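Pasting a structure here, questions to come.
Here's a slice of the assembly, chains where they normally sit.
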Amino acid sequence: MPEASVRELTDIPLERLGDEMLELMRTLYPICRSLTGNGVRETLRIVGEVIPLSVTEVPTGTPIFDWTVPREWNVSDAWIADANGARVVDFQESNLHVVGYSTPVRARMTGSELEERLHSLPEHPDWIPARTAYWANTWGFCVNESQRRAIRPDETYDVCIDSRLEDGHLTYAESLLAGETNDEVLLSTYVCHPSLCNDNLSGIAVLAFLGRRLLELGNLRYTYRLLFSPGTVGPLTWLSLNLDRLDRVKHGLVLSCLGDPGPVRYKRSRRGAAEVDRAAEHVLRSSRADALIEDFVPWGGDERQFCSPGFDLPVGALTRTPHGLFPEYHTSADDFHLVRAESLADSLAATLEIVAVLERNDAYVNRAPYGEPQLGRRGLYHEISAGAPRAEDSFQRALLWALNLSDGSHSLLDIANRAKIAFHTVADAAEALFDAELLERVDQ
Amino acid sequence: MPEASVRELTDIPLERLGDEMLELMRTLYPICRSLTGNGVRETLRIVGEVIPLSVTEVPTGTPIFDWTVPREWNVSDAWIADANGARVVDFQESNLHVVGYSTPVRARMTGSELEERLHSLPEHPDWIPARTAYWANTWGFCVNESQRRAIRPDETYDVCIDSRLEDGHLTYAESLLAGETNDEVLLSTYVCHPSLCNDNLSGIAVLAFLGRRLLELGNLRYTYRLLFSPGTVGPLTWLSLNLDRLDRVKHGLVLSCLGDPGPVRYKRSRRGAAEVDRAAEHVLRSSRADALIEDFVPWGGDERQFCSPGFDLPVGALTRTPHGLFPEYHTSADDFHLVRAESLADSLAATLEIVAVLERNDAYVNRAPYGEPQLGRRGLYHEISAGAPRAEDSFQRALLWALNLSDGSHSLLDIANRAKIAFHTVADAAEALFDAELLERVDQ
């Protein structure tokens, strides 16, 4: 059993890793990603330099449960130019300017005609919104308010969206880190958003560096599967191609929006009290006073797919401020002003802490269950006794709890929660008792 | 499935119906009712003009579980007259003056001798109490304090109670409104109280007009059984005559004390979490901030009988201010000053809202349970997405909850409670998903 390496899991250089994650995000930021296309491929290629990835390409038209893999979308340029040929809106300045999955356009039209194709944010006049029309067969531009006002109703404009929407592939990538068992921990994030930092270059960066850390250590109990895929259809595609292996997924986390300065937030799986839910809650409550624990709701991120009633997988979601709850969400203001190296590092640390609990969460049976065994002769209790209660010493209390509750029906996490002692203190106590041959491990 | 008419159930002219219920109460007020006798018969005849009733007469002496149908009691006159023949207490002025089930009396006695036969309320000197001695073989008069004081110990009085207590019948009435299934909703009120308004002409009026509304609409899922009977022995008699059909009773409500201005109050069935309990709690909590929800206790109204351990039927009790909790209870002050048309109308509306939940509370199974189905192509989601959480739109949330929890084990009411969304929004969402062939109904 690899306790040693588990303890190292969370022993990481936070400051350096925060900076490295931010650097990865800066590299990925300019790329124009969408549900499909070369932006996703380029993103996965770069992430693959942090952690080895295996890429899957699924052809357009492949049926995916209630869905179908869409046509592949690529865009090389787009603009709105005035009568003088001056570009008043230019994709080269920000890939948010084009509504995602816009059909190709080459047209001349008046400002009035253009009006219904423009999306802006009157309440945030300087920001460009991010919009998509994946399944709609339409096109449009996203602009800030001054760009919108600059387009005069009576003037004529040249409009170009140099996009291709054609049969191709949906692209996703996995990294499979084999452990002692085939039981899997599924860690998933989405790679379909264009130049948006917190949502979700932060999730990509945290997942990539999490994988790198797990790979460095090796020797873990679980097999870890990291999934980088476009939102919604990505997980659905992966699920449809792995139906016969889903019973291997013992725990899972969807990671996203992990770079902003808000507190860490855990959203429970649909099951509500799955082991990952209880591990995450234990870790966050015992280490981060401001952490938020929330019940499952059927909207949000890709946990919606894993937690749909047909799958009902034990997959929770870890974020800082999530989808829709920060004002910069899905706008050009979700940039590097919003994210921080410390937040990224803390998110990575929290995820590793949850993983560490899952790795060590064994159940034991007390081999000397009739009365309290004689701890003194095993060096686990003072020779000269003041009779004092041992309640001040959490390791001593953890020893007694581990002995008392190790009846095969309580995991260490159950014991830690009942005892109100940090998980790793209880796990260390159980290890000492195991070494003293007072506990034996139960196959779970 | 009759959703259309269910929606109409609660679409009623409140003001007009409040007035009509009050008018019915005015017609019924002067009648001298008791556990048995012609007052009950006359009351049921008048109620039968609102809703067709079928009357059952059960002979004196019929065994009813631990009880026996008592002798029938009728009273035509009663008085206490002074030496001059002047009536100082007169049944013709108020039928409350005679203790219910008083044996016939024709006697001359002194004021002192009369003393122990008089009941009054020192704390409310102007009120006449209402008293009964159904099982006691005694007699007495109820008077206000000035009447009591007017009877001088040394003077002689003529006392008459012109009552008959003889073999006859116990009378009750039912209205059976057939629905799609034989599953029944039992709605019960008591008709044994003399000239008392809130307790319980209000219950009689609300139940009669509730029946009329159900009859108007027809086409409901459940069969509705309305029971108008004398308290305690009435329901017991009905139960004893319907033992082999009690398994049809899926839900029930005892209605009483529904005209005072206090908040609506629901008392749970003995089971505590029967469907009717959960429906009533959902309706009242989501529509009436001041509504009270209380646990079952084995005293109160006729729910005591339905919820005795041998039956344990899922029957709750809906009141405004109930038995014993308003000072005018069982006194002459429980008159038309106490009750209001608006309260009666609101009570009727609340009952219909509970019925409407019961009618629509189906369970469904998601036919596309693997991931979230593509709502956009079914017109159930925006074409151009801001990616924004759909949490502000309760219909959108209801769609997602209905899909996520429709696994056969959650009813719409379960879903509404979990989602914290009004039941009918969830039911409308389920209907839209049913129409889109995304849900199918489960036979319950």
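The first chain written gets the first letter, and so on, giving A and B; residue counts start at 1 in each chain.
Everything below uses one rule, namely that contacts are C-beta pairs under 8 Å (C-beta built on N, C-alpha and C of every residue); 3 or more make two chains touch, one makes a residue touch a chain.
Bear in mind that the values here come from a model prediction, so they are computed numbers and not experimental data.
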{"item": "Where 2 copies are displayed, count of copies in the complete assembly", "value": "3"}
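Quick note on the criterion: only the chains that are shown with their structure count from here on.
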{"item": "Euclidean distance of C-alpha centroids - chain A vs chain B, Å", "value": "55"}
{"item": "Residues of chain A touching chain B in the complex", "value": "64-67, 99, 119, 129-136, 138, 140, 232, 235-236, 239-240, 270, 297-300, 304-305, 307-311, 323-325, 329-330"}
{"item": "In the complex with chain A, residue positions of chain B that touch it", "value": "366, 368-374, 376-377, 383-391, 397, 400-401, 403-407"}
